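Okay, here's the structure, questions in a sec.
One protein chain omitted, others in place.
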Amino acid sequence: MSNWERLVWNQREILIKGLLVTIEVCLIAFAFAIVGGLILCLVRMYVRPLRPLAIALIEFFRATPIFVQLMWVAYVWPELFGWPNTFFTAGWLALGLQSSGYLAETFRAGIEAVPAGHREAGYSVGMSPFQVFRRIVLPETLLTVAPSIVNQFTVIVKSSTLISVITVPDLMLQALKLVHVWFEPIEILTATAAAYILFVFLVSAAGKALADFHRRRFGLAAA
Amino acid sequence: MSDALLEAINPAMFWEYRLVLMRGLAFNAYVFFSSASVALAVGLMAALLRVNRAWPFRWIGTLHVELFRNAPDYIMIVWVHFVLPLLLGKLLGQRIEWPPFVSAVVALGFVYSGYFAETFRAGIQSIPLGHLDAGRACGMSERQILWRIVLPQVVRRMLPEATNQFVSLFKATTIVSLIAVPDLMYQVSMVIQTEMRPLPLYTSAALTYFAVIYVVAGTLRLLSERWRNKIYA
Partner (left out) sequence: MVEVPAIRVVELRKSFGTLDVLRGVSFDVHRGNVVSMIGASGSGKSTLLRCINRLETPSAGEVYIDGEPMGARVGANGQSSARPLVEINRMRRDLGMVFQQFNLWPHMTVLGNVIEAPIRVRGMSRKDARALGEECLAQVHLSEKSSEYPARLSGGQQQRVAIARALAMRPKAMLFDEPTSSLDPELTDEVLSVMRELAGRGMTMIVVTHEMGFARDASDRVMFLHNGQIEEEGPPEQIFGAPRSERCRQFLSKYRQ
């Protein structure tokens, strides 16, 4: 038991510092992905001239492996666009870009799942197309896709382990550093893996609870 | 900026190293097929445990699914590569080692078995019980019912979902480079170390992966849709 104490418990400050970085990166990436995904989706569905561009971006973000995208954003973008200028930024940006592609498709499915009658009911009481979108289609879509959005957060957390490769000091990097210092990987890596699994489990349990709640309360099936 | 852009899309360097890079891509495929086999086999077993009547089996199946579905694949690869041999070594009292390829296949195979188990289970549970009764009424054996009635429907039902998971698994094979499995990303980083030019190489790698995944995934989806549409018109 002493190994656990020496290698994990006594290092808890370092590990928690890493965990906080992980959470920070994931939250920024998540927010970016929701906004970016919504924009991509709306452009794809409603802005005819930019549609091909939106589709190309969505497909590229979705079909490229996150690790490849991460390296690309971290090492190629600075030369290409002069930005991002830190690996931290590159980390959340790459995670956010990929998820924005997935969320764009999630939003689209949600919008398409709103029955035409709900829109017509809005028109029949004299609402304008913008009001119908803003007050009926969008909120209904957000409700139906909320569980999928939460689910996307678990994908971000899982992928975030890779930002350690570009030296962002997240939980994974701190754990690997400790392994390098002590040359005793068993306890540190097991504890770290357990922490990640627990974290992701809790988030996806929250997503499931949300989906159940929505089904009971609003009669909505998750999209 | 425009110079940089030109360099980024200039495939000359990628072309120069095409042989070693394509060998890397082939290695991605090799890892993919190996871990997909593991994932399908283990996933089917876990799914059968989850639909079992006895609760201890169901419980083990659920544990398996929750454990592997929620695990980041990178940490699982690292764990299998650095921790598992030590644990087994302690258990057997001897030094155990295996090549990174084995770690990659075992880790990815088990992580994705969690996803496949859920897909199998949903497929199995979607078969109406009446179909089994109909088979029994015709005098078919339980084994015949499983192979002739249940599984063909399960496979068709789970195809779209499974296609997505195969795509995810293929994308995940890119991280095996991190434990020095010589896939495309590994070869790219090796070339970058000698040439010091990440710009064209990473861009070409990204485009290559994108093209391969986009084309293969699209074809798979098209084929599976056509096949499914024959019975779910």
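A and B are the chain letters, set down in written order, and residue numbers restart from 1 in every chain.
Heads up, the rule we're going with is that contacts are C-beta pairs under 8 Å (C-beta built on N, C-alpha and C of every residue); 3 or more make two chains touch, one makes a residue touch a chain.
These figures come from a predicted structure and were not determined experimentally.
**Q** Given the contact rule set out at the top, which of the displayed chains would the hidden chain touch in the full complex?
**A** When the full complex is considered, the omitted chain touches A.
**Q** Out of A:23, A:55, A:127 or A:203, point to the residue that touches the absent chain in the complete complex.
**A** A:127
**Q** Given that one chain is not shown, which residue among A:23, A:143, A:194 or A:210 touches it?
**A** The missing chain is touched by A:143.
**Q** Identify the residues of chain A touching the omitted chain, counting contacts across the whole complex.
**A** Within chain A, the residues touching the omitted chain are 115, 117-118, 120-129, 131, 135-136, 139-140, 143, 216-220.
We take it that only the chains that are shown with their structure count from here on.
**Q** Could you list, by residue number, the parts of chain B that touch chain A in their complex?
**A** My answer: residues 1, 4-5, 8, 66-67, 69-76, 78-79, 82-83, 86-87, 167, 170-172, 174-175, 177-178, 185, 198-199, 202-203, 205-206, 209-210, 213-214, 217.
**Q** Help me check something: in the complex, which residues belonging to chain A touch chain B?
**A** 59-60, 63-69, 71-72, 75-76, 79-82, 154, 157-162, 165, 172, 176, 179, 185-186, 189-190, 192-193, 196-198, 200-201, 204
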